[in-house]
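Note that this complex is displayed minus one protein chain, with the remaining chains in position.
For subunit A:
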Amino acid sequence: MSIVSLQVGQCGNQIGHELFNAISGDCNGPNRKTYSECSNERFFHESPTGELVARSVLVDMEPKVVAQTISKACKSGRWRYGDEAYFSQKQGSGNNWANGFCVHGPRHKEVVEELVRREIERCDRLAGIFTMMSVAGGTGSGVGTYITQCLRDMYPQSFIFNQLTWPYGAGEVIVQNYNSVLTLSHLYQLSDAILVHENDTVHKICSRLMNIKHISINDVNKVIAHQLGSVLQPAYTADSSGYYSRNPIGELLSSVVCHPEYKLLSLCNIPHMSSTSLAYSTFNWPGLLKHLRQMLIASARMEEGIDWTVSVPSAVTSGGESGTNSRQKCFNVSIANLLILRGKDVSTAQTGKLLSNICLEAILKNVNSFSAWNSPVPFNGYQKSATLVSNSQSLLKPLDNIVRKAWDMFASRAYLHQYTKFGISEEDFLDSFTALEQIISSYTHL
């Protein structure tokens, strides 16, 4: 089973490159023949000369980042991108979602569709399409959304899984909240699941846990790539009976996206640390799981500063009626969780006990909303690591902030003419706001 990746815009291309780099590095370690074979089949195909070529399509409306990405991959010596697997233009989208979605997208539809089709036809079996993009700018968000829409039409039966990078709250692009609102509302109709990374939290991981002094975009992207890799690399699942899972995206979706109204996924991963302190650290599974559990119920995105006072409210533990009143305010309600453990002695980790009782099963009776995968192969240099993909309320606050700021701007009609100029009307905005308020409301009232 293979995954076809799509890297759109500056952010998507940079993260895509880091992801393939992390994966190919991870496969180069000792004692992991089957694991590497499975991973290679998943992410790469072999050129006639035996080189690993990423199953990925690069798209940007500027030439610079795509060119840099391709040449960096070539220099790695381990893998490269396909010779004709990219498409770039010269002009950029000017941080305008409407320009990407209404102008660039339709204009380059055929070319991009053809590139993706070629990658897909190269796969023996397609596990799904994995798209990486940001929501703040114009190309990743606008063109990325448009391409997702085209792919949904072309491949109605395939899994489409989007990874989105949310901008720093303090602002990278003035209209980032407009672009985010438009992207999220459209993708919610198209994508099977949306996995979110917030730049703010990843930045904090870089500064507090990895002790990086001058944090560059590269550092942030590496952390995102590490987290993605820890989900997408081969693992044993409940259905895979002793073999590495053949259907990673499908199994991921079936475990965490159990209702079409709820498809915003967040990720936490422990441990994260600088490579120097990693050499002197040891971990045990009970310790890691204890942290991860508390991170989930207190909605902390990293190991540091977890609020240990949050506990599972009694209404949930007793399995009774989970009225909103009885629920603790800061308890993070989740619908479904997927735990992925990688590393030594993984079979000794007692996952079931620690992660029970944290999911909301009231509305989903008889659904097993907790799944676990594992792999005995240590991932990306960490002897033991644990990753949790959760469908929970933890993205509610940042989502609400984005919608509030965008709404403030919209109420003053600020920057709207830049969008109507390309064909996104006020009604389109209102539709998007309605869709997102609906999502916020659904998650709030879990």
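Here, a residue touches a chain if its C-beta (ideal position, glycine included) is under 8 Å from a C-beta of that chain, and two chains touch if they have at least 3 such contacts; residues count from 1.
Methods note: contacts and distances are computed from a predicted model.
S.K.: Going by UniProt, what is the name of the one chain that was not included in the view, given "GATOR complex protein NPRL3", "Protein EFR3 homolog B", "Tubulin epsilon chain" or "Ras-related protein Rab-30"?
M.R.: Of "GATOR complex protein NPRL3", "Protein EFR3 homolog B", "Tubulin epsilon chain" or "Ras-related protein Rab-30", the absent chain's UniProt record names it "Tubulin epsilon chain".
S.K.: Pick out which of A:Ser47, A:Ser347 or A:Thr434 touches the chain that's been left out of the picture.
M.R.: A:Thr434
S.K.: Which of A:Cys123, A:Cys258 or A:Met409 touches the chain that is not shown?
M.R.: Of these options, the touching residue for the absent chain is A:Met409.
S.K.: Who touches the missing chain here, A:Gln91, A:Gln189 or A:Asn284?
M.R.: A:Gln91
S.K.: List the subunit A residues touching the unshown chain?
M.R.: 89-91, 170-171, 173-174, 214, 403-404, 407-409, 411-412, 414, 430, 433-434, 437-438, 440-441, 445
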